[in-house]
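With one protein chain withheld, the remaining protein chains of the complex are depicted in position.
The block that comes next holds subunit A.
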Amino acid sequence: MDSLILDPLAALGRATLAACRTVGGVALFALEAISHLLRPPFYWRLFWRAFVEIAWFSLPVVALTAIFTGMVLALQSYTGFARFNAQSTIASVVVISLTRELGPVLAALMVAGRIGASFAAEIGTMRVTDQIDALTTLSTNPMKYLVAPRILAAVIALPLLVLVADILGVMGGWLIGTYKLGFVSVAYLKSTFDFMQAEDVISGLVKAAAFGFVIALMGTWCGYNSKGGAQGVGGATTTAVVVSSILILALDYVLTEAFFAR
């Protein structure tokens, strides 16, 4: 009888402990990676490779996402706002929602799928084929070599991507506004710039940097700690994408609260 009551409790306790261990592990991992950023040597070559991979090769995906989002946003707000005769606010709705929310979040989610997965798979494969151990025996700290440059690259690349996404998203809205909804081009743009605020754009870029950190951290951490061959690497890749996507949304809430709930 006892075990009926205690077993679930014990299982809960074990799960809680495991969760705490994992969170602690990730936190220590992050701190170590950051500490390596502050101490030489720094692997510029690897930083640049990761940066190009994130910023340049994610550009098409992020651009398409942003354009279509801007277009949909314009269309949806038009049909919604027409009921209140508030069509004139469409430009402001598009620019505010893009710069504050949709630009950073959607770009980050797309990058999480691409980059989180590729970091986890690459580093995970290196782990299960002893390449990370080999680095250690070749006078190279694997955290410094594999993790630190990738994290820095993501933190810098994401805001740049989001800046592009903001611009293209607004353009998407403008396209629909002028060609489909009958706005005068100049008036739409004027309305856009009137409502665009530095605070909105900057908060979005700060969010983007934070999301970049999360994506690179989860990708590298999952890869670094993967075990057990191809299957383990596959699991690490999935975990990296799923966890970083959820963390992006959760962190988005936290940051929004911090920036705007005053």
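Everything below uses one rule, namely that contacts are C-beta pairs under 8 Å (C-beta built on N, C-alpha and C of every residue); 3 or more make two chains touch, one makes a residue touch a chain; residues count from 1.
Note that in this section contacts and distances are computed from a predicted model.
K.L.:
Please identify the absent chain by the protein name in its UniProt record; candidates are "Benzoylsuccinyl-CoA thiolase", "ATP-binding cassette domain-containing protein", "Cysteine desulfurase" or "Ferredoxin-NADP(+) reductase subunit alpha".
P.N.:
UniProt protein name of the non-displayed chain: "ATP-binding cassette domain-containing protein".
K.L.:
Determine which one of A:D133, A:E199 or A:E257 touches the chain that has been left out.
P.N.:
Counting the whole complex, the residue in contact with the absent chain is A:D133.
K.L.:
Kindly note down the residues of subunit A that lie in touch with the hidden chain.
P.N.:
The missing chain touches subunit A at positions 122, 126, 129-131, 133-134, 136-141.
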